[in-house]
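One chain of protein is taken out of this complex; the other chains stay put.
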Amino acid sequence: MREVARVRVIYGDTDQMGIAYYGNYLRWFEVARNEYLRSAGQSYRAFEAREGLFLPVVEANVRYHRPARYDDVLVIGAEIPAAQLRGASARFEYVIHREDGERVASGYTVHACMTREGGRPVRIPPELRATLLAAEQPQGGS
Amino acid sequence: MREVARVRVIYGDTDQMGIAYYGNYLRWFEVARNEYLRSAGQSYRAFEAREGLFLPVVEANVRYHRPARYDDVLVIGAEIPAAQLRGASARFEYVIHREDGERVASGYTVHACMTREGGRPVRIPPELRATLLAAEQPQGGS
Amino acid sequence: MREVARVRVIYGDTDQMGIAYYGNYLRWFEVARNEYLRSAGQSYRAFEAREGLFLPVVEANVRYHRPARYDDVLVIGAEIPAAQLRGASARFEYVIHREDGERVASGYTVHACMTREGGRPVRIPPELRATLLAAEQPQGGS
Partner (left out) sequence: MREVARVRVIYGDTDQMGIAYYGNYLRWFEVARNEYLRSAGQSYRAFEAREGLFLPVVEANVRYHRPARYDDVLVIGAEIPAAQLRGASARFEYVIHREDGERVASGYTVHACMTREGGRPVRIPPELRATLLAAEQPQGGS
């Protein structure tokens, strides 16, 4: 799984147990999705604007392995395993490590492909499909 | 200033100092604005839909007097002092107490009246003006 | 599943798709957990203080059935099915409806019972176990 983003834990992310609040991981998964698509050559913003489609989350899952603390740098990996790219849905998988290598959390989000107006599920168009697969490939170099 | 809303501080609102994070007070001010308008006989949602106008925040200020902690119930008062209802802007004022009477925070937000499409400032329409003044009046009674 | 809490969706909960952001549901699950325990006769705050134990989340899952929108009132049900109350962990289940009865989301959180200091998993003490089971019972009655 490729590293796609880094975030630093701020005070506003922590709770009174002194660790990052469990809901914030879904924000960090979103940061990773955005960067994953950007690294594949298009931003999600451009995709939405051009296609009139969007990819709402229909399921999210997080496993919390070790706490993240204030000022920790979190390294987020993301991928769409080929087998998880279905006709009208796709599943992103994520792993979050601290910089020291400790695994903090892992999880996934499942996305449907929907028209903005009707809210109707549609097949993922070939261009997006190709992009999502391209993002999986190692970048650059032979 | 009338009490318009109550919220209970959750884990997700606290930070590692064991107190409510300073950014969350702007959420609580929004909760109070919504309830203030509702108590005046219309929801902000209805206003936006009907008028094609909205009231974006152009300035926000918070003074933090005492910390709020996990599980505290916060009692939020809000008002628009008559002198703060200008032609094309309005200023809401807020005070937040704990249930035991301790003052936790106070502040204000300044709102412009804007068209949704053009993002142009416009005068506050008379109906909204009347509503905002009505909300100031004591409820019920003869 | 008993209704344990109601929340109203504010602007700060929505995103630019005009629906509640997917990460906020974990906050609403927390609101429901807190109220569930309170209805069982003790607050989570009191439990933590007295026992030196806490119940960190080790897994969270949300399924998003229909969008929640600004100003919607969300009715949150929560329970710990008896079979989900294990030796050192417990699983809360949640369902969120709109007031009009539409199911918006469902999910669960799995919690370990840990000592605050050592971060060591321990068995759920009998008093808490009894409380969690009591919360399942219908309130009132003869």
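Each chain carries a letter (A, B and C) given by its place in the written order, and its residues are counted from 1.
Just so we're on the same page, contacts are C-beta pairs under 8 Å (C-beta built on N, C-alpha and C of every residue); 3 or more make two chains touch, one makes a residue touch a chain.
Since the structure is predicted, the reported quantities are computational estimates derived from the model, not experimental observations.
Enquirer: Among B:Arg27, B:Arg69 or B:Arg98, which one touches the chain that has been omitted from the display?
Expert: B:Arg27
Enquirer: Considering the whole complex rather than only what is displayed, give the residues of chain B touching the chain that is not shown.
Expert: 17, 19, 22-24, 26-27, 30, 54, 56-64, 67, 109
Enquirer: List the chain C residues touching the unshown chain?
Expert: The missing chain touches chain C at positions 11-12, 14-19, 21, 23, 69-70.
Enquirer: Contacts of chain A with the missing chain: which residues?
Expert: Contacting residues on chain A, toward the hidden partner: 8, 10-12, 26-27, 30-31, 34, 43-45, 70-71.
As a working rule, only the chains that are shown with their structure count from here on.
Enquirer: By C-alpha centroids, what is the most central chain here?
Expert: So the chain nearest the centre of the shown protein is C.
Enquirer: Any idea how many Å lie between the Cα centroids of chain A and chain B?
Expert: 34
Enquirer: Using Cα averages as centroids, what's the distance between chain A and chain C in whole Å?
Expert: Each chain reduced to its C-alpha mean, chain A and chain C end up 25 Å apart.
Enquirer: Residue numbers in chain B touching 2 or more other chains?
Expert: Residue numbers touching two or more other chains: 11-12, 70.
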